[in-house]
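One chain of protein is taken out of this complex; the other chains stay put.
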Amino acid sequence: MLSTSILPLDKGASLSQHVAKVLTVVDESGLDYRLNPMGTVVEGEWDELLKLLTRCFRVLEKESDRISLQAKFDFRKGVRGVIETKIKSVQKEAGRSFRT
Amino acid sequence: MLSTSILPLDKGASLSQHVAKVLTVVDESGLDYRLNPMGTVVEGEWDELLKLLTRCFRVLEKESDRISLQAKFDFRKGVRGVIETKIKSVQKEAGRSFRT
Amino acid sequence: MLSTSILPLDKGASLSQHVAKVLTVVDESGLDYRLNPMGTVVEGEWDELLKLLTRCFRVLEKESDRISLQAKFDFRKGVRGVIETKIKSVQKEAGRSFRT
Partner (left out) sequence: MLSTSILPLDKGASLSQHVAKVLTVVDESGLDYRLNPMGTVVEGEWDELLKLLTRCFRVLEKESDRISLQAKFDFRKGVRGVIETKIKSVQKEAGRSFRT
């Protein structure tokens, strides 16, 4: 599972149009993902996730001279579908529901 | 706005019960937040967010000898309520809806 | 121990002058730190580190409308002086020296 965000650093404070282009690439990748207010979580195998990051980077590279890309991977052997189950398992553990 | 995750590094691969305790602190803080599969986004002023991080850290400190805490802040002057509006503005820009 | 970087997002691609102001605050804090090409590592107690982050944020807030600040904490109970010893212990383990 991968949590990522990618931003141009040379486009001023308003970044929605650049984020939109990158997310369209993620949405068309076929991988399961969830958008949150500060990034995107994507589930997949290592090679799939790196191919996706590369496509996102290439899209932004065309229009920006300085790009900041962050990626945090959490890999757990033999565990799949966790993008769906993780929040539920934490809520069950806490005995309450959280805002999502 | 703050995107954060906090984990004990000395408790093995299964971490839901520790995450649940921290999220209960976030949920009771009164600040607006959204849980995602790899972290939590919280909206608030600088001082409010640092107080919340401190409470989360103190909870985990009681039961763990090694803690990893990550925090990514994105502050934009004069912008509030963005935890609600950010995803919408990106979707509008892209002309499509994304999975959330 | 804290690894941090802080950047204005509305100042274009050249950021050295902003980074220099923040590092001057770190240097004058009295805490032990090491600058690297993509961030700064600072050693201290939780409260000391949060006070320092606040001072850095306030300096940049005066001149920027959008700030990105990242902080990764690694706390290990009862362990101090690790900013000096960590690289050595990894080199000893590897049986070779690394570039620093």
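As written, the chains take the letters A, B and C, and residue 1 is the first residue of each chain.
Here is the rule we use: a contact is a pair of C-beta atoms (placed from the backbone, for glycine too) under 8 Å apart; a residue touches a chain by one contact, two chains touch by 3 or more.
Treat the numbers as computed from the prediction; the structure is a model and nothing was measured.
**Student:** Can you list where chain C touches the absent chain?
**Tutor:** Counting over the whole complex, chain C touches the hidden chain at residues 1, 3, 5, 13, 16-17, 19-21, 23-24, 26-27, 32-39, 41, 43, 70, 72, 74, 76, 82-83, 86-87, 89-94, 96, 98-100.
**Student:** Touching the absent chain: which residues on chain A qualify?
**Tutor:** Looking at chain A, the ones touching the missing chain are residues 9, 46-47, 50, 53-54, 57, 61, 65-78.
**Student:** For chain B, enumerate the residues touching the unshown chain of the complex.
**Tutor:** 7, 9-10, 12-13, 15, 65-66, 68
Going forward, only the chains that are shown with their structure count from here on.
**Student:** Can you work out the whole-Å distance between the CA centroids of chain A and chain C?
**Tutor:** That pair's centroid distance is 25 Å.
**Student:** With chain centres defined as C-alpha means, what is the inter-centre distance between chain B and chain C in Å?
**Tutor:** 21
**Student:** Provide the C-alpha centroid distance between chain A and chain B, rounded to the nearest whole angstrom.
**Tutor:** Computed value for the inter-centroid distance: 15 Å.
**Student:** Among all residues of chain A, which ones touch two or more of the remaining chains?
**Tutor:** Chain A, residues with two or more chain partners: 13.
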